[in-house]
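A protein chain is absent from this complex, but the other protein chains hold their places.
As written, the chains take the letters A and B, and residue 1 is the first residue of each chain.
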């Protein structure tokens, strides 16, 4: 990899890092999820794009506003370009996307895992304690979906179905245990990401849900 | 009280101040209101917890983001723990909670009053004029309920029924009059809080509402 990277740099092309590639895939998958739900509500291209962007960057934006740092997408246009590519894909290949349902589920879950790790590390770097980092990691991963559902005027899906945000919390706890054990950062990140990924995949495979709160009617 | 406080400090326990106790009660009552409404919409435990937290800390979070200070709940975990206790209570005692309706109404109104005072003082401490403080006090008290209603996909209750946010405004005006008269801070706070409390209680008791805006259609 280092050889290819050096070769490309001769031509002024920076090889994207492994994390950047995963981040791109995650952003793309999140944007696709927003755009597809928007299309079911007959949004126009612009509306669908906004919902896609909000799904992809909304969680991180709220995190950054709370951490009082510049929202991450304002310093690099890749996230908006990536959402634009997602819109193009839905416009051109909408018929074939349904068949790719499982692929998108995997991408979406990889994105969720990475966003959780990124959100947690950024919060810890700002000097906040672990419990704030777990909340911010969960928000980075899951809040975009809440904004998406508010925009399409539905009750947020993650409040009623599926282990989604809880997977982030589980990963966050794993992150904390690794830190407590003094594990190296790169391993901590990997363990956290794997926990989020596995928690979500296993929950969907074995239909594990959180209990529904009994209403008073 | 000072004796108990000194005694407890020997064991490393800080006696919570009077304000902290009221803040805890207010947070609890706000979280309960969010969780109960979420339960009526069949949210799972996690979703209900998020709605409870958002109801309790959402207003103050927006206030702090606008004042450009760190959101208050990020510096003290008590607010999230308190919302967790509220969730536990609803899970375990949901049958009996309906009977406590009046108790929660009182707690909720105490919370509203305290949140208004806290929000106003924090805004004034940041150097803003009174009219900004009144808006921020009202937002601290009432915006959580708006976020709650957006999450459960209902038209915000406070926009259509009851004197709720208006009670905060009345308290805010009383705060301003006290400041103008040069009254001591502790009395100013008490008067403001009492005005919020009384305005809401009297409005509910005598069915006082704001006029409905006539639609055109």
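We adopt the following convention: a contact is a pair of C-beta atoms (placed from the backbone, for glycine too) under 8 Å apart; a residue touches a chain by one contact, two chains touch by 3 or more.
This is a predicted model, so every value here is computed, not measured.
**Q** Can you tell me which of B:19, B:92, B:194 or B:210 touches the chain that was removed from the display?
**A** The missing chain is touched by B:210.
**Q** For the full complex, which residue in A:25, A:50 or A:126 touches the chain that was left out?
**A** Reading the full complex, the residue touching the unseen chain is A:50.
**Q** Kindly note down the residues of chain B that lie in touch with the hidden chain.
**A** Where chain B meets the chain not shown: residues 65-66, 68, 128, 131-132, 135, 146, 150, 153-156, 158-161, 165-166, 209-217.
**Q** Could you list which residues of chain A touch the chain missing from the display?
**A** These residues touch the chain not displayed: 35-36, 38-48, 50-51, 61, 65, 68, 70-71, 74, 77, 80, 90-91, 94, 97-98, 150-153.
Convention: only the chains that are shown with their structure count from here on.
**Q** So what's the Cα centroid distance for chain A and chain B, whole Å?
**A** The mean C-alpha positions of chain A and chain B differ by 32 Å.
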